[in-house]
Each structure stands twice: as C-alpha cells, then as structure tokens.
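Just dropping this structure here.
Apart from one protein chain that is not included, each protein chain of the complex appears where it belongs.
Order of writing sets the chain letters: A and B. Residues in each chain are counted from 1.
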Amino acid sequence: MKTNAWILAVLALLLSAPWWLPDYGLEVAIQALILALFATAFNLVFAETGLLSFGHAAFFGAGAYTVALLMQRAGWPYLLTLPAAVLVAGLLALVIGFFSVRTSRIYFTMLTLAFAQLVWAVVHKWYAFTGGDNGITGLHPGALWGDARALYYLALLLFALGFYLVRALHNSPFGYALRAIRDNPARAEAVGLSPFGYLLAAFTLSGALAGAAGFLQVAWQRSAFPDFLYWTKSAEAIIAAILGGAQALFGPALGSLVFVELGAFVQSRTEYWPLVLGLVLLALVLFLPQGLAGLGGGGRARG
Amino acid sequence: MVDVLEVSRVRKSFYGFVALDDVSLRVEPGRFHALVGPNGAGKTTLFNVIVGRYRPDAGEVRLEGRRLTGLPTHRVVRGGLGISFQRAQAFLSMSVLENVTLAVLAQEGRTRAAWRPLRDEREARERARELLGWVGLAERAGEPAEALPLGDLKRVDIAMALAGRPRLLLLDEPLAGLSRSERREMVRFIEELLRGLGLTLLFTEHDTEAVLRLADRITVLHQGRVLAEGAPDEIKNDARVVEAFLGE
Partner (left out) sequence: MDLSFVVLQFLTGLAYASSLFLLAVGLSLIFGALGIVNFAHGSFYMLGAYLLYWVVRGDPEGLWWGLVVVAALGFVIGAATERLLLRPVYGRPEHYQILLTYALLLVIEDGVKLLFGSAYKSLGPPAALAYPVWIAGAPFPAYYFVQIALALAVAGALWFFLQRTRSGALVRAATQDREMLEALGVNVPRLLTVVFAMGIALAALGGAATLPMQTVSPGIAVEAVISAFIVVVVGGLGSVWGALLGAFLIGEIQAFGVLVLPEFSIAFVYLLMVVVLLVRPWGLLGRPPAVRT
C-alpha cells in the first residue's frame, strides 16, 4: 500500500522528467539510466549466482561497437541495431561464459577480466575494423533519437524492460535454482540441478542486457570507444551495484543514480571526482556493508 | 527380489592413494543398511562414488538393476535416489517452503521456467507442504531456513531428499552435530518416518549406539576394504571389527 504509493510517485517523476529537468539534468538522467541498465545486468549474475564478473565491459562494448559498425559501415538506422547489439553481446557472453562459469570465485573473476581485456586489446589495436584507439565517431542516431527527450524515453523503456526481466527471473523457479546453486552447490546438485546450464544461461542473458546498455551509450555519446571495453568500465557497474546494494533488485539502479548524480555534482565543482568516489566507497565498505538499500532495511524484494 | 542398491567391486584411488579397494555392497528392499568404519576407512568416498561425485576407477553401482556408475549427481538423484549430504543442508537464503518446493520442481525437471513466479507453482507447493508435514515441520514452512536450528534443518533436508519419491534414501552422517538428546530424537524420527513410508535406507554414521539401534544390516569398512558385513549382533561381537575400531 505504502510501497505502491511510492512506486507511483517515482513513476510519475520518471515519466515527466523531460518537462521539469533542465537540459543538462536530462543528459545526466540518460547517463544514469544507461548505467542502471548496465549495473542491473551485471547484478543479475552477481546477486543470483554469487559470481563476481570483472569482464562485463566486454558485453557493453560489444553492443556499442555492433551499433557503431552497423551504422557507420552498413548505414543501418539506429533503432534497428538494437536486436543486433543484444544478439552480439549475448553471443559473446555465451562464449566467454562457456569457459568461465565452470570456475569459481577468484578464478572466475580473473578469467572474466582476462577475456574482457583480450577483447579490448584486439579492438583497441584493430584500426582497420574498429578504428583502433580512435574509436568510431561522428555517429548520428537520426532526428528522433538524436533528441534528448526521445532518447530519455527509450533509455527508460529499455531499463524498465531489463529490470522487469531480472525481477521476473528472480521470482521464478529458475531464479530460485540459481540461488540454490549459489547457496549450496552440493545440495543443489543433490536435488537434481546441474549448475553449468543455469549459470551459463544467467551469464548469457546478463551479457545481452549489458549489450542493450551499450546500444544506448552510442546514441548518447554519438561514438564508440575502446574505453567501453576497458576493465574500469566493468568496475563502474560493480560499484554502482554494490553502492546501491546488490541484494536489492532496485539496488543497482539506485546506486547508478547516486553514482552519476554525485559524479555530475562533484565534477562541476572540482576535478577530483575519482578521489571523492574513492572516499565514498571506502566509507561505504567500512560502514554500510549493505549498500544504500540497506539503509532503508530493504532486503531482496520478494515482489 | 532385486536389490535396491548393488555396489560391485568398486575401486577408487586418488593420486596413488587407494581409498576404496574391491568394495561390494548390497542393500535389500526395505532394509536400513549402515556403512561404518573408522575415520579414513572410505565411508565418505564410497558415499560419493554412489551419488556420482566421484567416478570409480573400476566397479559398478546399480539401482534396482539400472546402472548409475559414472552418472553425475544431478542425474543420479533423478533416477530414484534421495540424498542428504553431511554438511550440505538447505538453501539458507530461502524459506523452508521454498526450499522444498524447489526440490520438488527440480525432480520434475521444471526449474527452467523463468517466466512465472515460484509462488504460482501450486502443485509443487502442495507437495512441498505434504513433505514438510511428513517431517513434522508444516508450521515452520514460512520461516527463513537460516532461522532454523540444526535438527530442524536436517529434517528439511530429508524432506528435500524425499521430493522425488526415491527408492533409496542415502544419508551421510545424519546425526553429525547434534547433541545426545537430539540424536535420540533424530533416530526415532528417521525410524518412524522411513518405516512408515516403506523406504530403504543406506546411511553412514559414527555414532555406534545409533547404528546398532537403527540398522538391520551393517557393512564395516576398514582401510578401503570391506572388513565385515552382517546383522548388528554379529558385527557387535566380531573381533576384527572391535579391533579395527579400537585401533583408531
């Protein structure tokens, strides 16, 4: 009852944002939505399986580069590149996941990091195909999606779809199976669950969603850069998710909002944003282990 | 009458160390069969071979004539074997009911559904409630698993193991970690429940008193080999067995 009122209020705010936000605010909101989608995608694996992937930038970047290349080389209209971005990112996640989900804990993290850096290293130097470290620039998503308001709604829609998907998965038998595998792999096998398939499916879906975030990034930034694939991009999603609270479904989105807003705020006053972010994170880890969601006592929403 | 479980001439070594050497075992329908032995005798290794965690170097494992050897655990479990590992009790992030519901769904191969909530799986939930009723935990269905004391967690575990209507229940040290009175409680519980359901049981256990009470038949392992097998009275008085246990 009270939660529903809150949700409605937030929805109203979100839907009407282009009308009450200043131009700059709208740009920041789009950035926040992109990161929210990316972080939610990442968190699908992290929260449900317990595996910390440090290579999700590869899927984000794969989505972005797919969009960029199709637009630049094949003249595709922007919106049409979305299914391609999701597909390519998902395929990449399938391949990387195939090798990675058999491992666990620190090895999984290192392996996903290594794969992603490998992709970065190739893209970053392959001037003929990807433009190398110059990236692909000068992209225009067309009259419609080039308008910040339209892009905002597109980002909001994609984020909502992604969030809904993750939520549905969380509440479904599949989600429970994933968490069972996370909680107690031996017991999970002993009730008849084979971890590999479940983990791979979750990882692939997560990568596909991250690709959708990359798709949005290209419209906002009008370019694609190798930076999208670098490990520090992966770290952004991880920070946003943990900052907001990985155990809450809306945690990554909340963390992304704070991360982007705080970043915009700090950067307008000082150039030392990484320093501030670092200090905030330190405080967070030392004093708020549940992330911001933990402040409200918000556990994993059993919605 | 086909044996429920037949283990024949199983051999397993690790990096040259022979953990199991030519071990054979037969569990007859309806029996409570205990597997005992000093530490390091190979009980857990044999258990793990039977449930598919290890592949034996030689030998066979059959359930009612069907070959289980080499199958991974999740396939073994769907083939009529209910398992409860020693330290692997329940999924602590979920409620008691969710734990058992998941076990039921997993047995039916319906855990791949990603589009509707677990809540809506009515049949599975009903069956889960039934199982919880059997183990006497129906009132605690809605509680989080992590709030349960060990004894109750073990019951949840057994409820999960029963989800697939197994032919044979395999329990690895069901009494581990329990106090004396809890143990007696657990022994009584196992006896009543499983006799009532007509289930066959194979269990490993250290607690001699419990074993002698519960088991119809005992296989004693020592240093990877079967030292003796027989009815509790025979085993109790077998000099070799006594010596093996004293020597540990």
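To be clear about the criterion, contacts are C-beta pairs under 8 Å (C-beta built on N, C-alpha and C of every residue); 3 or more make two chains touch, one makes a residue touch a chain.
All values derive from a computational prediction rather than experimental measurement.
J.: One chain isn't shown here. Among A:L154, A:L178, A:A202 or A:I242, which residue touches it?
T.: Candidates A:L154, A:L178, A:A202 or A:I242; residue touching the omitted chain: A:I242.
J.: Considering the whole complex, which of A:W6, A:Y24, A:Y107 or A:F265 touches the chain not shown?
T.: Checking each option in A:W6, A:Y24, A:Y107 or A:F265, the one touching the absent chain turns out to be A:Y107.
J.: In the full complex, which residues of chain A touch the absent chain?
T.: These residues touch the chain not displayed: 46, 52, 99, 103, 105-107, 109-111, 113-115, 117-118, 121-122, 125-126, 231-232, 235, 238-239, 242, 272-275, 277-279, 281-282, 284-286, 289.
One rule holds in what follows: only the chains that are shown with their structure count from here on.
J.: Averaging over Cα atoms per chain, report the distance between chain A and chain B in Å.
T.: 42
J.: Considering the complex alone, what residue numbers of chain B touch chain A?
T.: So the residues of chain B touching chain A come out as 51, 72-74, 77-78, 83-85, 88-94, 98, 101-103, 105-107, 109-119, 121, 157, 160-161, 163-164.
J.: Spell out the part of chain A that touches chain B in their complex, as residue ranges.
T.: My answer: residues 168-169, 171-177, 179-180, 182-184, 186-194, 198.
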